[in-house]
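Presented below is the structure to which this report refers.
With one protein chain removed, the remaining protein chains of the complex are shown where they sit.
Naming follows writing order (A, B, C, D and E), and every chain is counted from residue 1.
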């Protein structure tokens, strides 16, 4: 089930464990709109790294420190939101890779097994960690073909809701114009020979994503699954005539 | 939906809010096997009290301090586990009521609106908070008719899993012998004119509970609903042939 | 008492509840100099939103992510510190409003009742949340009349201490020059038909604020009220000759 | 100001620091009805010990583990609630002293400067830490003269509210019968040549306590001082006609 | 290195990970004198269980709830302190095993992979988790040969410091009388065909433990190793004449 991930916004360890018990192998951790503080994030990533769940961390902001922290703590990759054009993306995503490729700041610790790394280890870390450019502004969409060519960018990740808003379409509803934008992103990734991933809450979004070669489908949020689980219980109660 | 509650073991605030958004009005907070520390419990109960969700707190142990803390913090009632015979129940449940009825220790604060209470207010508090005797040992089942008659006991709450173990039946499966025990509890409550509540994960348990006059059905745990929500997503993915 | 707020810097839930018991209906949450981490802030705002206390959140920095987080969590508004001239203010305060008005990033959850919002809901949210431009630099004062005209700015909030420092007057003492600056801010707001609010620890500051049409007076800090409360006890002890 | 203490129920570090800035040298930490978890209590006591504020910790319950933890963490003493007669007091308070005097369990760490203690150090610790027997049940009052004679009891601490309830008088109001009980406690302490301390929120209680030789007056709670501080601000606003 | 454990009193996740990186496979978690709150303990045990570090949890007190919680959270065993004679041990250690062997209360969750257990699974859990009786009182030493024969006791664990105090010898120094007591414990375990484990900070204690067949040596505390690590740095600085 390596093509499927869940989206978590709140650091509830029980949810993480149940997801794993259900066979989930990958997570997107939502730092931008979520409630992960540093110490909590550190412990979460200690656990996911150890059990081999893949984590992509959607960072708080397109800034060096926001990108470095989850990588320091062991995340397998970052999703960098709110990139503007290619020059902004070039500048910001440098923080995801050590020199000479980029400008990531070195920190020992978990990633290096609490020992001193060699130069080779830094190269290995540059390959281990993936940097996804989030495409959710008009500017980044306009430059998407050039953004995906950056050395410091390993893949693309559309932000459909913000992209729809930014493009003047109001709330996202996976309409025709949304699909045109998503297709452009998918095409840019394919042409560059790099992966892309997509939040795909509905069957039609998932079919679209698969049709366009997405590497990873983020199929539901933590909130959605909780909501669905409670509503399914309430549905049973209704059919049992226990509640109206 | 006042006859239905969920069972929470971990203090995830998002779960609480989503449950409320789904229409849930009552919660059992599992302190005995859960991860609620004092400060967290205090904030949870501040919130539930304010929004009018009814909380029954299953306390850590049949001890005075364990009973008093959630009541101090504003819980609407306690469920007292691991009671033995009626003398043990008499002794322990005193902590749920102020003198002369019991021996609950006074504490100002949230319950009294951060002002000084009158003697009347203490009486009101004795009525506001409900003390459920948990029936999950052989000894408490043997004495259940006398336990429910205690002044300090407002209702009964069977613990089917522990009761099945204690009665030598191994893992609980709502079998015939389980139902006989549960019926005895229900009957004792009815004869005393006091309510009883029951964890009822399945339709047949719920039907049983209703047939025997249960006031409140605890219909699912936090873990169950999360598990169901994730599995429902995975079920969709299977039918979409995205996962095998 | 809708014209009066307290200023909180530390997430002490008891203080919040006592303030509410005293009749306080509005709070300024000081994130820039305070100790609110994300998870704590989230729970605070869950509570204040539910009990109907109005919260204005003074954010950590004039950055998009700092503005978005408290709004995502349900705050009624933000106070944006350290704005420079009008172009800086225009750029930064965009984060307080969804497109097309601004560039706020969408996040579901508490604000939308854990359901999916319509485009209308986004408009409603743009109106619900208020963005106050803090005027506490020489540059923002110089441009105050143009800042308040921005579509993304709903009101003004002077920072008297920093403004006095920035204007070369040293520690703020509500002197003549301070009043001239404050008056300019008040006038700009009135001319734009938008509200302004003011930290007003003393009677004379409060009188000034009222005289100049302030919508909201922030009348004391958490620290001040604690200090006053303890000193009042010590005052009693002195008059009782218990302490010298 | 060594004869005066405040009563804290919630671990707000800012309150602690402000209290110290006001000259407060002693605290009662309310664990029984408060929200101090272990890690928080540990850090609180690390701080108070270092700055030389005297702490008496009112423990969660009359149990060995509840008594030992705050002493391990560096508290200067414990107040043991809900003692019954002298035999109960004898049994329980043993946990406050190392053998042969009692049965306190040894733990290294902060108390011994993170080194290994000698037998002498254990004796010193037995003298450093004070064990106050709380007199708040009818049984303990009946035996107060014998409780104070116990080797493991260093002083007395009445619990006026619970004592009034236990003695059938309803809510405590420092009435005649209350004073008779308090006087008996004071007399028992004096006759034994040991100190006693009293919660004394009002001037008349404080006068009474002084008249009867109390060593320490607990003059206000954290909640009371916060309430007083906010109300004093509101009082000013009323006199300024800002609020009705 | 399965015969060696470290002793942790404070929930520092970095220490845990470094210990593991050094090859440590087993831990004693000190709850009685430590600072592990419930939520923290839960996360610690989630991690250690997943990475296969063996944990023995020295519980807060000889009480059912204290024993059950770490087992619920996944600990591999408990060390039960402050047992008195064999009847006390019999009563208390029942909480470590499900019926019919004991009275442990059932809780689903992590231990059962978040699914519903069969009766067999309960038996398996009874075997997976080990209950060590701590021998640190005069009473438990006097009954040690009968305590180790209890069905609910899987091994012995001396508490040398408390035992020395309880036996009137003052601070423990691994003297002749200490060794006589320890030998009696070792002999009782061997005769019963059950393991014993020992805190052994010094080479001579370790030699003694091995000579007497200890299954597990707890070789240092968290505090000791931190202290040693810092002192080793300071030692280097002295030899470099950087500090006096």
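The working rule: a contact is a pair of C-beta atoms (placed from the backbone, for glycine too) under 8 Å apart; a residue touches a chain by one contact, two chains touch by 3 or more.
These numbers come from a predicted model, not from an experiment.
In the entire assembly, the chain absent from the figure touches the shown chains A, C, D, E.
Across E:100, E:118, E:191 or E:232, the residue that sits in touch with the chain not pictured is E:232. Looking at E:26, E:198 or E:217, the residue that reaches the missing chain in the full complex is E:217.
When the omitted chain is restored, the residue from C:14, C:81 or C:99 that touches it is C:81.
By the touch criterion stated above, the residues of chain E touching the omitted chain are 1, 3-4, 6, 9-10, 12-15, 18-19, 21-24, 203, 206-207, 210, 217, 219-220, 222-234, 236-237, 240, 242-243.
Remark: the residues of chain C touching the chain excluded from display are 9, 11, 32-37, 40, 60-61, 66, 81-82, 136-137, 159, 161-162, 165-166, 168, 170-171, 221, 223, 227. For chain A, the residues in touch with the chain missing from this view are 37-39, 42, 63-65, 68-69, 72, 98-100, 103, 105-109, 114, 116-119, 121-122.
Note that in this section only the chains that are shown with their structure count from here on.
Separation of chain D from chain E in touch steps, taking the shortest path, is 1. Counting every residue number used by either copy at the chain A-chain C contact, under half are found in both chains. Listed candidates were C-D, B-D or B-C; the one reproducing the D-E interface, defined as more than half of contact pairs identical by residue number, is B-D. The rotation relating chain C to chain D, fitted on Cα atoms, comes to 180°, given as a multiple of 5. With every chain reduced to the mean of its CA atoms, the largest distance from chain E is reached by C.
Measuring from the averaged C-alpha position of chain A to that of chain B gives a distance of 39 Å. Each chain gets a centre from the mean of its Cα atoms; for chain B and chain E, those two points are 33 Å apart. Counting only residues that touch two or more partner chains, chain E has 37, 42, 109, 114.
If touching chains are joined by edges, the resulting network of the protein chains shown has some other shape, matching none of path, cycle, star or complete graph.
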